[in-house]
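A short write-up of the structure that comes next.
For this view, one protein chain was removed and the others were kept in their places.
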Amino acid sequence: MAKIFAVTIILIAIASAIPIVMHMWPMPQDISTHGHLIDEQYTDTMWEAGLSFLASQFLLAFFVWKFSNTKPGDKVRSFPGGAAGLVIAAFLLVGTECLALGVFGVKAWASVYFTPPSANALPVQVQAGQFAFYFRYPGPDGTFGPLHANLINEANANFFGIDTTNDQDSKDDIVTAEMAIPVNREIHLLMHSKDVGHSFYVPELRVQQDFVPGLDVSIHFTATKIGKYEIVCTQLCGLGHYNMKAYLEVMSQEDYDNWLKQQAALQ
Amino acid sequence: MHDMSAHAVQHGAPTSFLRKHVFSLDHKVIGKQYYALALLAALIGMVLSWIMRIHLGFGSYAIPGLHLLSKTGAPGNVMTPEYYLQLMTMHGTIMVFFVLTTAPFAAFGNFFLPIQVGAEDMPFPHFNMMSFWVTFVGFLVLVASFFVGDGPTLGGWTQYAPLSAIGSTGGPGEGLGVVLWASSIAIFCVGQLLGSLNFITTTLDMRCKGMSLMRLPLSAWGWFITSIMGLTAFAVLMPACILLILDHVAGTSFFVPSNLVLNDQLLPHSGGSTLLWQHLFWFFGHPEVYIAIVPGMGIVSHILITNMRRPMLSHRVLIYSMGALAVLSYMVYGHHMFVSGMNPVSSLAFSFPTLIITIPSTIVVLIWLGSLYGSKLRINSASLFALGFISMFISGGVSGFFLAQPSIDIMLHATYFVVGHFHLVMGVAAMFGIFAGTYFWFPKMTGRMMNETLGKIHFWMSFVGAYCIFMPFHYLGIAGNVRRYQAFTDDYLIPLIPVHKFITFAALFTGLAQLIFVYNLIHSRFWGAKAPNDNPWEGTSLEWSTATPPPHNNFGDKMPVVYHDPYQYSVEGASSDYIMQTSPEQLKNAIEEK
Partner (left out) sequence: MATTVQQPPRIERRGSSQAPGNGGWRGLVPAGGNLRGVKNSSPPPASTGIWVILASITMTFAAFTSALIVRQGGATDWRHFTLPPVLYLNTLVIIGSSFTLEIARRRIAAFMEGLRNKDHTASPARWLYVTLFLGLLFVAGQTFAWMHLRSQGFGLASNVSYSFFYVLTVAHAVHVFGGLGGLVRVIGKLHHAALRRSTLDATARYWHFMGALWLYLLLLLWMKL
């Protein structure tokens, strides 16, 4: 039975590795400017974790196979180097691996969080609420009007609580149910939640950020490929959480300008 | 001479039925009561997972009888979206608290820690009895939420604010369901604190003559280290739950900020911090997962040693590593909050200890593997599950490499990758530890052996089945499959549904194996082959030196005296291939930690 155990472990280890090696369910394509840093980290980690996984499962299998076949008179032997050797190996191998991943990973993280948005980034506001995302564009005046929570009225499609009558800056704001952005243009996404916790996740954009009720959070990114992508909510927000999504359309600048004009006309 | 009369636990053998079996002060009975509670909870949690998996794999499939569980949750036996979330929340809560904290720690620990240290009982038996019954009440309160109003809370076992704090406006189950959840957990915390009190004082103060701390078996160290973690972690969760309950019933705003609008109504709260809940919860939550796994590490080490006929390469290194895991576990909790909106510098700060905690985990695995080398390994149900634990811990552990890095976490947070990680490293590995302990200690607890054939079938089905369930979770996560979704309606998720179907079949298959285990447990208890003697595994620690099952005061007339470190196996020149701790035989080549 020990040998069956050993063989099973090896088969499971290999079977586990196959989908990764064969890219059977790969990470969605990267359409962002900063994503390659994340992907490089991921690939490095996959090599190290993958090799550690295979090596340790193989060792387990091998030792179980070899040392379960005891005959009377067999003596117990110690692993060469003893515990000290293994502890040193752990510190050296794993320690350096971890430090390397940690230190190099700072760069990927910093590219998302420690670089401020550029001056000509296009500001777009997103509001998350049970169970939809709504977006607001500042319009020709380039400023967002103030939000009034007490004016929010879904029935009248005043999702943001905008007062177009009294607030000058709100008059040209454009509210949409899907997000369109021009390709190769940095977007400054201003995020707030109407009610409970939500999250903004676009796998292709290599972006995931929780909304924090009561706090204004923002991220910035640049999309590099035209296409239609999905924004999904990843923070459990209630019964409609599974269905809470919006489309993200990355368009050419021209198409985007046309789209914005059309949306403005609908306000 | 250890003066047992001075602070011996003076409770004589019970006579009445109530005192013997219900309100017992005897740690062994309390241990068995905890085991029974964990078993019941595990079965409920498992059935919940079956229902969840059928729904995830097969959408609007009408599960027969489902409408009986809930008045509104499954009209026509088809699950509503909220019902899925309610079942998911209860699955997580029941499994983490009432199975993974209860079985490896409270059940086996209560039964065996006093025996392994050489004591008559724990020093505060009334508190010990209370700890079980308080935990049981906590369980009842939690399960009660199935039968009230609009059902249990749907916010996940993590109960993030403000959803968890705003009351029924947030959704079904968010009113009374949350209050019951939080009350149940607060009550559970009290029970566990009473337990920790006993475990710590037993280990420090109740050891018999000759039993230094270094001579304690590794299972005892596992329980001891866990009880210290429990002391600090549960003492933080309880106030968090109290504040959450107050936000519900007293109109406070600890966790609910201003200007929240639901159903076009402005909520009355103001100023609360949602991140505060996350900090309090995860400060408990991370040590909790080590509370779930460290006893398993101790138990598995203990079982492996007996079945390898040699001690670990270094007893001391394992102890220090488990201790290091415990200490580091308090410094890493922010890795659950990398993208939560907390300061991104904090995210980096938390990621470094998270990466570093890999080191003691690796040391533990390498010591296990290194100790297998040159050993005389015996294969039986207990040792198979112990070896399986190692495999599962490795698999679950390596996915931690990814999640420890905030930049990669951007992609993997809240996906099935995380779900795969914690199920393997905590769910399955800890369960394997519980199974190993059961097969190993069943003879000592009951005087009978469990059926080996059924045990091996249980192992193979569970081992292969669990991998078939949880390995694919990682692939789903990499592909971006978000967690806590009751259905997959997004364009990019629809191609992944066949994987979910496969997982569902694997889950039902693995579940079947657990039924075989339960049958084996019950059948063997009453009709199993009698244990050949008091020490069927030829073990050296104190539990094997006493009668089967142990008498009321554990050791009969004479308290044991310990002469050796716990694992004198295959000692050169010894009279036998194992020398018990209580044997006065002088060993020239005794295996001793310096």
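We call the chains A and B, going by the order they appear; numbering starts again at 1 in every chain.
Here is the rule we use: a residue touches a chain if its C-beta (ideal position, glycine included) is under 8 Å from a C-beta of that chain, and two chains touch if they have at least 3 such contacts.
None of the values given here were measured: they were computed from a predicted structure.
A.B. asks: Please identify which of the visible chains the hidden chain touches across the whole complex.
C.D. replies: Result for the missing chain's touching partners among shown chains: B.
A.B. asks: I'm checking contacts with the chain that's been left out. Which of B:M206, B:A429, B:M461 or B:L521 qualifies?
C.D. replies: Looking across B:M206, B:A429, B:M461 or B:L521, the contact with the absent chain belongs to B:M206.
A.B. asks: Can you tell me which of B:M130, B:L276 or B:I379 touches the chain that was removed from the display?
C.D. replies: B:L276
A.B. asks: So which of B:F23, B:W50 or B:F124 would be touching the chain we can't see?
C.D. replies: The single option touching the absent chain is B:F124.
A.B. asks: Which of these touches the unseen chain: B:L231, B:M331 or B:I457?
C.D. replies: B:L231
A.B. asks: For review purposes, identify every residue of chain B that touches the missing chain, sorted by number.
C.D. replies: Contact residues on chain B toward the absent chain are 1-3, 6-7, 123-124, 193, 196-197, 200-207, 209-214, 231-232, 234-236, 238-240, 242-243, 246, 250-254, 257-258, 270-273, 275-276, 279-280, 283, 593.
In the analysis below, only the chains that are shown with their structure count from here on.
A.B. asks: Hey, which residues of chain A end up touching chain B in the complex?
C.D. replies: 1-2, 5, 8-9, 12, 15-16, 19-20, 24-28, 37-38, 41-42, 45-46, 48-50, 52-53, 56-57, 59-60, 63-64, 67-68, 70, 74-79, 82-84, 86-87, 89-91, 93-95, 98-99, 101-102, 105-106, 108-109, 112-114, 129-130, 149-150, 152-155, 161, 193-197, 199, 201, 203, 206-215, 217, 230, 232-243, 245
A.B. asks: Could you please specify the touching residues of chain B with respect to chain A in the complex?
C.D. replies: 80-82, 85, 154-156, 160-163, 166, 170-172, 256-262, 264, 266-267, 272-275, 308-310, 312-314, 317, 339-341, 344, 347-348, 351-352, 355-356, 358-359, 362-363, 365-367, 369-379, 384, 387, 390-391, 394-395, 398-399, 401-402, 404-408, 410-411, 413-415, 456, 460, 463-464, 467, 471-472, 475-476, 478-480, 482-492, 496, 499, 569-570
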